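One protein chain omitted, others in place.
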Amino acid sequence: MNAVLREIRGNPLLWLLAGVPVALAGPRLWPGAHQLLFVLSVLAILPLATLLSHATESVAAKTGDMVGGLLNATLGNLTELVIALAALQAGQYMLVKASIAGAIVTNTLFMLGASFLLGGLRHHVQEFNRTSARLQAILLFLATVAILIPSAVAQADATARSGFTQSLSLALSLVLIAVYGLGMVFSLKTHREFFGSAEGSAAHGEEAPWPLGAALGTLAVVNVLVALVSEVFVESVQHAAEGFGMTPAFVGFIVVALVGGAAEMASAFSAARKDRLDMSVGIALGSASQIALFVAPVLVLLSYVLGPSPMDLQFWPGSVVMMLVATLTASFVTGSGKSAWFIGVLVLTVYVIFALTLYLLPPRG
Amino acid sequence: MNAVLREIRGNPLLWLLAGVPVALAGPRLWPGAHQLLFVLSVLAILPLATLLSHATESVAAKTGDMVGGLLNATLGNLTELVIALAALQAGQYMLVKASIAGAIVTNTLFMLGASFLLGGLRHHVQEFNRTSARLQAILLFLATVAILIPSAVAQADATARSGFTQSLSLALSLVLIAVYGLGMVFSLKTHREFFGSAEGSAAHGEEAPWPLGAALGTLAVVNVLVALVSEVFVESVQHAAEGFGMTPAFVGFIVVALVGGAAEMASAFSAARKDRLDMSVGIALGSASQIALFVAPVLVLLSYVLGPSPMDLQFWPGSVVMMLVATLTASFVTGSGKSAWFIGVLVLTVYVIFALTLYLLPPRG
Partner (left out) sequence: MNAVLREIRGNPLLWLLAGVPVALAGPRLWPGAHQLLFVLSVLAILPLATLLSHATESVAAKTGDMVGGLLNATLGNLTELVIALAALQAGQYMLVKASIAGAIVTNTLFMLGASFLLGGLRHHVQEFNRTSARLQAILLFLATVAILIPSAVAQADATARSGFTQSLSLALSLVLIAVYGLGMVFSLKTHREFFGSAEGSAAHGEEAPWPLGAALGTLAVVNVLVALVSEVFVESVQHAAEGFGMTPAFVGFIVVALVGGAAEMASAFSAARKDRLDMSVGIALGSASQIALFVAPVLVLLSYVLGPSPMDLQFWPGSVVMMLVATLTASFVTGSGKSAWFIGVLVLTVYVIFALTLYLLPPRG
């Protein structure tokens, strides 16, 4: 446990851990103070996500490449998954879907764009491995297309009843999880050389891995804490949004996605500044693909068990457009294997415009 | 004729030819047994398509590169054209359009994806000529965009009356056929070096070409047979679909396209397994472009002569989405000039999801 404590002392972000008990006690101490609870829960999730990410990597480092890579790939978006699960149990399917779409868009546009910008401010032109970037962009494009098909068909065909969308979403989820499994065989076993630089060398790099016991213990404890704090977050977020003048779409799409992906963003940005753009691109695109291929279908399947009613994969048309634009942008931008600061600005601009749109959009109903 | 007979004996697929007379006699023997007639006609079309394809190449091999290439390019999708003609004469325009869209989607996603998968299972990473793949992907993208414009405008603008769509489709068809002619000058005359590996060396390769007389005779006889069997197929397909629980959209899009393209698929897959992915990509993308640039406009023009009323090029919105996704996928996937088994899995996944969607889609009306 010493290694864990040492890291907490050395990393200012982790001091926020002190806020976790406050956030958990919040709903009893200040019932109805939604805006306060919202801020407290966000501040508590950030350090927990960082701990979770480091614990996952430590376990991965200890268990050997194959099992480790598998763990890393499966638990990489654990924070997003746990937050979405809390929303799922509360039956807030609009928030669940917005957070899926938002995570894809935020990872591809914000994480990638900010990595290019931060890297580009320090290095004139940055090069990265085109072959693996392309492979990951193709994977992301196809994964995104797959989860968009129920929405596209439902929009295109007015006769598509909800029963149809529901059974298509279920069938799709099973197909996607199978493809996700094959993808793991591909990236961890048959063709690991293409993914080496991005995942192999323990994505967060610099710190020494924790001992296995400490890491597993941290993983278990922190997961429970994230789940508990997420409940506070999900309960407060709607009312808090109204208080702050934010639309629910903005909260789900932008705020939840930024909070859920904070730990990965820190890694991606630090890699970009060290001119290791391969790693940044790998984290950003890999994480987005994982949301589409794993988190989204798992949530659909779990909705049959945990939710008040089955959830489908029919997204709000505006977010379909945003997801498609985000993945097309990622494909174009990574296709050249080169980057400069202005490319980062352009990618971030698209993200800012999406955020603006969601912020200004009048709430429905 | 000996060469033709020798091939029939050597190729188990061609034993199915025995089913041709049964299929032709079917409607008299078992009137109303739609499902049986449907299966019989499919089983009869498969060997006929294989013969047709080999006869075309034999004529091409004998008449010299220029005329041969022309023949190959024009007659390459003869099976699809003949089946669509049978549907056209029966006034089943929905089936005609579904088979056009389905042929484009099946050639780009299924044929390309399965080639990548089959090739990738044998070879770790396969490389192919990026320059010609890109050229063909651009051609396919632009051809697809062109035939989608009437649908896109009609969807976008509610005031677009059917008279407008009709005259636009007619004008478009004339433009596309002119472009198709120019494309032939390009690929067979001025820039044949880019298309060399894919078409020059007799796509189906291994077998020796037949003598010219045998080939021409086969071409004539088999064409008539395909036309006759297609009539049985088109008459039985709707009722059979209901019997099998398939939607008409699924039949037109998936079943007709797979049946019509069977011969080309056999060639593409065999080339992929021999690590000649250039040829597979050339057959898949070339065949899809040909449907858009040649088969579709010819059908529009012929509908003025053969059909009960003129046919336009306004597609069902869902199939517009599918065609666009298919061509974008083909462009991304072939852009890198490299392939591995998982890319094949991903491309096939999109196809499977499309098929699932069409299978689950409630029939309209």
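Read from first to last, the chains carry the letters A and B; within each, the first residue is number 1.
We take it that a contact is a pair of C-beta atoms (placed from the backbone, for glycine too) under 8 Å apart; a residue touches a chain by one contact, two chains touch by 3 or more.
Predicted model only: the values in this text are computed from it and were never measured.
Only one of the listed residues, B:L5, B:L29, B:L121 or B:A171, touches the absent chain: B:A171.
Listed for chain B, the residues touching the missing chain in the whole complex are 130-131, 134-135, 137-139, 141-143, 145-146, 149-150, 152-153, 155-157, 159-161, 163-164, 167-168, 171-172, 175-176, 179, 182-183, 186, 190-191, 331, 335. With the whole complex as reference, residues 124-125, 316-318, 320-321, 325, 328-329, 332-333, 335-336, 338, 340-343, 345-347, 349-350, 352-354, 356-357, 360-362, 364 of chain A touch the missing chain.
One rule holds for everything that comes next: only the chains that are shown with their structure count from here on.
With rounding to the nearest 5, the Cα superposition of chain A on chain B corresponds to a rotation angle of 120 degrees. A separation of 41 Å divides the Cα centre of chain A from that of chain B.
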